[in-house]
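This report refers to the structure that appears directly beneath it.
Only one protein chain is missing from this complex, and each of the others stays in its spot.
The letters A and B name the chains in turn, as written, and every chain counts its residues from 1.
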Amino acid sequence: MEQTTETFTANARRAMANETLQVELARLSQGFPQRRQQAADRMPEFEALRDQARDIKNHVLANLDLYLEAYEAKVIAMGGQVHWARNAEEARAHILKICKSVDAKTVTKSKSMIGEEIAINDYLEKNGIAPIETDLGEYIIQLRNEPPSHIIAPAIHVSKAQVEADFRRVHTDLPIDRNLDDPTSLLQEARGQLRDKFLQADVGLTGANMLVAETGSNVLVTNEGNADLTYALPRVHIVIASLEKIVPTLEDATTILRVLARSATGQDMSVYTSFCTGPKRPGDPDGPEQYHVVLLDNGRTELLGSEFEEVLRCIRCSACMNHCPVYKAIGGHAYGWVYPGPIGAVLTPALMGIDGAADLPHASTLCGKCESVCPVRIPLPKLLRSWRTRHFEMQPARSPGHLALAAWAWIARKPALYHKVNGLIIAMLGAFGRKKGRLKWLPLAAGWTSKRDFPAPMGDTFIQQYHHGARGDASGQWLRRQQP
Amino acid sequence: MAEHPGSAGSRTPVNHPSAAPDVGLFVTCLVDLMRPAIGFATVKLLQDAGCQVSVPAAQTCCGQPAYNSGDRKNTRAIAQQVIATFEAFEYVVVPSGSCGGMISHHYPSLFAADDPWKQRAEALADKTFELTVFLADIIKSSHIKAVYKSTATYHDSCSGLRELEIKDQPRDLMSAVVGLEVIEGEQAEVCCGFGGLFCVKYPDISESMLDQKIADIVATGAQLVTGGDLGCLMNIAGRLSRRGVATEVRHVAEVLVGMTDLPAIGAPEQVEN
Partner (left out) sequence: MSEARGEILSKIRTTRTSPNAAKNILGTMQARIRDHSANLIPERGQRPADERVAQFMAEATRVNATVTRVAGNPDIPREVARFLTDNNLPSRIKQAPSLAHLDWSETMLTVSQGVGDAADEVCVTSAFGGVAETGTLVTYSAAENPTTLNFLPPVHVVVLKSKDITGAYEDIWVRLREALKNKDQSDNFMPRAVNFITGPSRTGDIQQTLLLGIHGPQRLHIVIVDDKTP
């Protein structure tokens, strides 16, 4: 996927001017948080389960090599194959090779963030294989040739009217005068269009919500059932997953499932949770003949043992973005790569480099809502700060940012001078603005005054008044009046 | 001398049968420069509650702008100065959740485990409290005598709410203000879009967040919006004023002490008779 994080500010501005998008974002930030809260309230043990989910992921990360080996051995024992990929290119090559080996014409796909990360669709298309997204949201954005704007609701930015227009544009085999007013009619049309694709596909490509070391299984969680038709019908099932998706046992997977849907959509459980293990067994009347797992690193081993390791706990539930006031304002596309929202702001610099993505960790008020809802308790604000530190330390010592902070820090450690200089500035600002109570414009503070007035300072600083009995402002006089 | 709050995390209230709690006031740079009234209100609230209040002249800023910009070196330097200035007090009280959180939550993380400053930072962290937490949870004796016939809504600033778990304390204290009715905003816990340098670096995003906040405040119908952090309050007041909305903005300390005949934040000066 093409990265556009460098133009973050412009992306964000465009998103805020897009009224359709703003309507959908308002709906999202109402619905998801409310439903998550209700689900959490129905589960008194929810906080304890979050702790356990965090601990399971930490345990795996601390022993990742051993769990990967155990998992791989089990996949092989169950008749599957594991392909290791250091980067996107290797992962794409593995997938293409498998597809070519069965002379695949079409590949059905169940939503996968890793699929986005390695841009598999473009690659397959260039190699003459048609990838077909089957998650309804992914299908819609594939028709529109857009990237997803949310992890679990990829077409959140698209209105019903736009879906209708896209369906009319693409589904040209259907009567022009058909009625698509009702959302159900759109649903039926998508179901009909995709039915044949499911049945004809040569290869089914899915992601994995988890990989279970105990059994060599991949776990797939959907509400639509598209993942199940994707792996169960074609001759070949390929799983593409990043290596931190491992959990030790079915019991551990179960604990994570208990927090996943509740955090994501506010359901107690998603509709379909499937554990796939190897290919068709002797006597099985259906199922794939081949089972492959492509295990992707793509920069994750670099994060292990680093200050960013905790981000590898992420189970891609979207709670952080569902609750993020910045995401609510700008939507997912503004973040400019695969992962939007707070998790994207930490993950994108980690996987794509901070250089082109420096805006992401800065474009946050560090309000902490994301951390408070993260099912695996990733300290997202702390990690955003860590990126700011890394980025700051990469800037030349004489960059304007460095110099300004150095000057502030210098004077902040000279209290006498600090109070004298600031006292003068404040007295001046106060003199200009006190009467009206506000300043409409301030030198060097256009970022502030372009959107808001600047409340005028009251007069002398507190320290001056308190210690030097200066002229005093109204509050000093007020206080003196109150003293007996 | 009363017992110190002691080791990390233990924040037991202390009884003071005789000695007045020895409190150092860290007034914060914004209050110092922009709205001394909050400083005076804080001093009065602490004194009314029986505290011995000192205001060290050597205080400046807690270092948060540097910290949130990723400048660890300068943050550490400023933190060392704050630690040295305030570590002798029994308590340090801060009329701000974000600066209070900076000291009690983030200072210890600035220093390596083997750095002697780490222990000093932890010791200071343990005895530093945001104003309403100190009044409601530590001193635990209400001396609120203010009268204010008005309706108010409280904006939960992010650091106070999520780092220091400030939620009930200001509301409990405000319930003692005679005549004041508190109306909860549906989005009281949602960020106002201030975020320190965020609001000047990303003014458009900040504006969008701020307008949501203002819509929520207006929806309460309250005459006054109050909160524990001047940064957020200046942000909100500046936008209210720009949009011509008449809702008053005041820091919770001003409300609790009854300092409400002063011009509100961003409001024109009144002519004194």
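The definition used in the following text is that a contact is a pair of C-beta atoms (placed from the backbone, for glycine too) under 8 Å apart; a residue touches a chain by one contact, two chains touch by 3 or more.
All values reported here derive from a predicted model rather than from experimental measurement.
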- Listed by label, the shown chains touching the absent chain are A
- Where A:G115, A:P147, A:P279 or A:P325 are the choices, the one touching the absent chain is A:P279
- Query: Of the residues A:V102, A:L250 or A:I354, which one touches the chain left out of the display?
  - Reply: A:L250
- Task: Among A:E6, A:E214 or A:E307, single out the residue that touches the unshown chain.
- Result: A:E214
- Which positions on chain A touch the chain that was left off? 24, 27-28, 31, 43-45, 48-49, 52, 56, 62-70, 74, 77-78, 83-86, 90, 134-137, 140, 153-156, 159-160, 163, 183-184, 186-187, 190-191, 194-196, 198-199, 213-217, 223-226, 228-229, 231-233, 243, 248-252, 254-255, 257-258, 265, 267-281, 283-287, 295, 297, 301-302, 304-305
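The working rule: only the chains that are shown with their structure count from here on.
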- Message: Can you compute the centre-to-centre distance for chain A and chain B, using the mean CA position of each chain? Integer Å is fine.
- Response: 32
- Message: Taking the touch rule as given, give the residues of chain A at its contact with chain B in the complex, in rising order.
- Response: 9, 12-13, 16, 325-326, 328-330, 362-369, 371-372, 385, 387-393, 401-402, 405-406, 408-409, 411-413, 415-416, 418-419, 422, 426, 434-438, 440, 445-448, 450-463, 465-467, 473-476, 478-479, 482
- Residues of chain B touching chain A in the complex: 27, 29, 31-37, 39-41, 43-44, 55, 57-61, 63, 65-72, 74-75, 77-78, 81, 158-159, 161-163, 189-191, 193-196, 198-210, 212, 234-235, 237-239, 241-242, 259, 261-269, 272
